[in-house]
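Heads up: the structure comes next, in structure tokens.
Yeah, one chain of the complex is gone here, protein chain that is, but the others are all in their spots.
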Amino acid sequence: MDKALFEYLLRLGDDSLVLAQRLCEWSSRAPTLEVDLSLSNLGLDLVGQAQLLLGYAGEVEGQGRDEDRLAYHRDAEEYRNCLLVEQPNGDFAQTMARHFLFSIYRELLLDELVGSSDTRLAEIAAKAVKETRYHAELASDWVIRLGDGTEESHRRMQDGLDWFWRFVDEMFAVDEVERVLIERGIAVDPAVTREAFDARVTQVVKSATLEVKPSTWPQTGGRQGNHTEHLSTMLAEMQVLPRRYPEATW
Amino acid sequence: MDKALFEYLLRLGDDSLVLAQRLCEWSSRAPTLEVDLSLSNLGLDLVGQAQLLLGYAGEVEGQGRDEDRLAYHRDAEEYRNCLLVEQPNGDFAQTMARHFLFSIYRELLLDELVGSSDTRLAEIAAKAVKETRYHAELASDWVIRLGDGTEESHRRMQDGLDWFWRFVDEMFAVDEVERVLIERGIAVDPAVTREAFDARVTQVVKSATLEVKPSTWPQTGGRQGNHTEHLSTMLAEMQVLPRRYPEATW
Amino acid sequence: PQQLARFEARVAADDFIEPNDWMPETYRKTLVRQMSQHAHSEIVGMLPEGNWLTRAPSLSRKAILLAKIQDEAGHGLYLYCAAETLGVSREQMIDALHDGSAKYSTIFNYPTLNWADIGAIGWLVDGAAIMNQVPLQRTSYGPYARAMVRICKEESFHQRQGFELMMHMVNGTPDQREMAQDALNRFWWPSLMMFGPPDDKSPNTERSMRWRIKRDTNDDLRQKFVDATVPQAELLGLTVPDPNLRWNEERGHYDFSPIDWEEFYAVVRGEGPVAQERMQARRKAWDDGAWVREAAASYETKHASARIAA
Partner (left out) sequence: PQQLARFEARVAADDFIEPNDWMPETYRKTLVRQMSQHAHSEIVGMLPEGNWLTRAPSLSRKAILLAKIQDEAGHGLYLYCAAETLGVSREQMIDALHDGSAKYSTIFNYPTLNWADIGAIGWLVDGAAIMNQVPLQRTSYGPYARAMVRICKEESFHQRQGFELMMHMVNGTPDQREMAQDALNRFWWPSLMMFGPPDDKSPNTERSMRWRIKRDTNDDLRQKFVDATVPQAELLGLTVPDPNLRWNEERGHYDFSPIDWEEFYAVVRGEGPVAQERMQARRKAWDDGAWVREAAASYETKHASARIAA
């Protein structure tokens, strides 16, 4: 099996899955019905991406694990998502800050992955990039609206950006697994998109009358399975039924 | 096996266990260090009671299930605690309202159970009643202090009492299981303690400058395994390790 | 009186009344009450299902449930918008929900306790809702009727999905089968109560039927629901929790036990098992979101005036 590709697909798929799970926690809790609808849209897109990416990962692995087996029967340390997406929702500003940073990173990455030499991955990326472009726009709109809204919303939005900024660098880090795939033309070096990321973020943050305060000690480890304390509690809830009834199908 | 006694012990033990678990959620979150210490004390007493009661339940059942097996490998619908103890903590006033109502009920019940014809149960009750007397005093003190504290604390304390009152009647209800054991002199008819309960509660609530607003439609079902939505999520977290690693001992 | 006669004639001819048409005040009020109640039911109804969203046991079940809850939010939105055409604002309606003066379907005051409840809600609750709603596609108020057309289509999709979930559960492990039976046990009677009080306790039925706001009586719809659902339960191999349930050859209908109306009225009064939790959840979401709504409004104002100034 192509171990590097398997790992890479887990990283991409787990990002989608974990963030989708966080968005599910918003159900019925949004500030307006319209926002509830749009958060569900984001969640649905991400669940769909997780299905495709983890499904493909399972095929690459060739051990008979499908997307549900991978989603529901791996422990936290086997998850490969970046730390940003597993962070708790916080208030609506934090949720939007998280979604804003992730979606811009992801849109730029998927844009490149459309040209992957792995055609299956390229196809998934082509579908996902459209969805993600919408995510990035929606989140950017909210960052601007909240940043340039009231005094309170400005403060909360700035706090949200500050809170999550330490998780940004991890998304652009490359390790041996990816290095190999980049050379093979399968994966994309996220570093090539960093400049565009910074430009996009800066532009939105400026329109929002906010500022970016870079952190000096970025947090990393998610891609290698070293997560924050939040992932295992999230998975305890998410996986409870398949873990409790391993012989059942649903 | 004595099925009724087994059931009765589960009811008593699950009350302790579930409330202990709720108190564990307060760890490091209390308003002062002193309160943190006293909530831990309450939690420790309750875990200890759960161990004794569920341990004895397992022996009565005679199927080789010990207290941990019973605590960690039963689903929500097999739990027999009253609904009150599984309710979320809410704010500190709610937690104290819940503890106040439960502990007075429980102290009066244990006082009677000291005379149970089942000597093992009588012994456990004798130990637990002292602890529970302290719980009831501590919670009563807080009800008074908060009720007669500031305007905000008065409002919160009254809200806490109002919120939980609908779960009071269930604690005094008797079904066939208990009826049989009462006749055998093993269990106690909680109805005999209701008057004392009402008197104690009324006295404290009055000193607290609060009032009791009886609800018209009391909630029941816990003793038969019909719980609120909160228990299954609590158990998903509590049981995650033993469920995930059924072959391990800890 | 001439206006009233003309109005009643139009309604009797199955014409649609539109927002700017003349209508009796009682008609308007009854409609506002009924439509907002329906909208609230969609919104509150998201909660019992949302309770299992983070625990949905497969990715496709999670997607289906998320989409279903989203549809309900959408239904709420159409219905609030349709009601707004009658001169009441969404905020007013939501305030009435939160202060307890407006009602919503009693069924959502029951808890969801196992995964099969998600199936049971689709199968029974959406099933009952459809029985109530299909006739409303031809209700006399145009915006309401048009909203119902779209809603009914989605509801019947949900109902099929719910039944499919139940079918999957009963064909699964013994644990799953038990969950399905348990779900039916708990949701059967509350579903029958969804059709409202018995006809002899439903004083406005006659007028509402004349005005085509309602097109069948509560008891008729309830019977129709029982007749349609019992064979489905048999297909699932589940037992309807009613010892008196049997086919009555003579009536051509199923007989069933009398309903516990004391429970029904208690639940309507907001005393259902999780009624307080549901309202607390709705109020909390609304209160927690206040600063977001204010920010969005403030942003709009700022930039609208900027546009005007430019």
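Some observations on this one:
Per-chain residue numbering starts at 1, and chain names A, B and C are given in the order in which the chains are listed.
The working rule: a residue touches a chain if its C-beta (ideal position, glycine included) is under 8 Å from a C-beta of that chain, and two chains touch if they have at least 3 such contacts.
Bear in mind that the values here come from a model prediction, so they are computed numbers and not experimental data.
Among the chains on display, the ones the left-out chain touches in the entire complex are A, B.
Within the full complex, the residue among A:74, A:145, A:227 or A:244 touching the omitted chain is A:227.
Where subunit A meets the chain that is not shown, the touching residues are 76-77, 163, 166, 215-217, 219, 221, 226-229, 232, 236.
In the full complex, subunit B touches the hidden chain at residues 17, 20-21, 24-25, 27-37, 40-41, 43-44, 47-48, 50-51, 54, 67-68, 71-72, 91-92, 144-146, 148-150, 152-153, 156, 237-238, 240-242, 245, 247-250.
Criterion: only the chains that are shown with their structure count from here on.
Counting only residues that touch two or more partner chains, subunit C has 55.
Under the contact definition stated at the top, the residues of subunit B that touch 2 or more other chains are 236.
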